[in-house]
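Only a single protein chain was left out; the remaining protein chains are all shown in position.
For chain A:
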Amino acid sequence: MERPLTVLRVSLHHPTPGSATFAYVPPQLEHDTSPLLVGRGPDAHLRLQLPRLSRQHLSLEPYLEKGGARLAFSLKALSRKGSVWVNGLTLRFLEQVPLRAVNRVAFSGIQMVVRIEGGTSLEAFVCCFHLSPSPLIYRLHAEETDERESVPQEQPPPGSGQ
């Protein structure tokens, strides 16, 4: 019997309306247990079209905690020039953190929320992508991005809450 795959529900937002940033983002992407590369380059499994993004900007790596039965994930920053903000922590090149059940990630103006729904399969996992027209992360301060860009105005949280 096939085991259910772990699902990463990934919401993506870029402030420029109508941009081609997410032109190559599929609705769904199944991936094996190797690190999933996110970036601008052709080798990236999740390709985002943004000039200031590194060819390999970050990776999501599945692994098993000792004694664990479900996949855990680690996010590693792969950009030498940019940084990646994850759950309040700024990662520089080669720094990494384990992901939680719900994660707020920001890099090069892109906002990403990753929700992990554990399955029991250890062969692969699947990413389901949703493109959000509105910001996903509120009260993101300028120092928590790798670009000097305007801070989103503080707004009431969406209905689901952040």
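Heads up, the rule we're going with is that a residue touches a chain if its C-beta (ideal position, glycine included) is under 8 Å from a C-beta of that chain, and two chains touch if they have at least 3 such contacts; residues count from 1.
Everything that follows uses one rule, which is that contacts and distances are computed from a predicted model.
**Student:** According to UniProt, what is the chain that's been left out of this complex called? Choose from "TRAF-interacting protein with FHA domain-containing protein A", "Trafficking protein particle complex subunit 2-like protein", "Mitotic spindle checkpoint protein MAD1" or "WD repeat-containing protein 46".
**Tutor:** "TRAF-interacting protein with FHA domain-containing protein A"
**Student:** For a quick check of understanding: of A:Pro35, A:Gly82 or A:Gly109, which residue touches the chain that isn't displayed?
**Tutor:** Looking across A:Pro35, A:Gly82 or A:Gly109, the contact with the absent chain belongs to A:Pro35.
**Student:** Mind pulling the chain A residues that touch the left-out chain?
**Tutor:** 33-35, 56, 62-66, 71, 76, 78, 80, 92-96, 122
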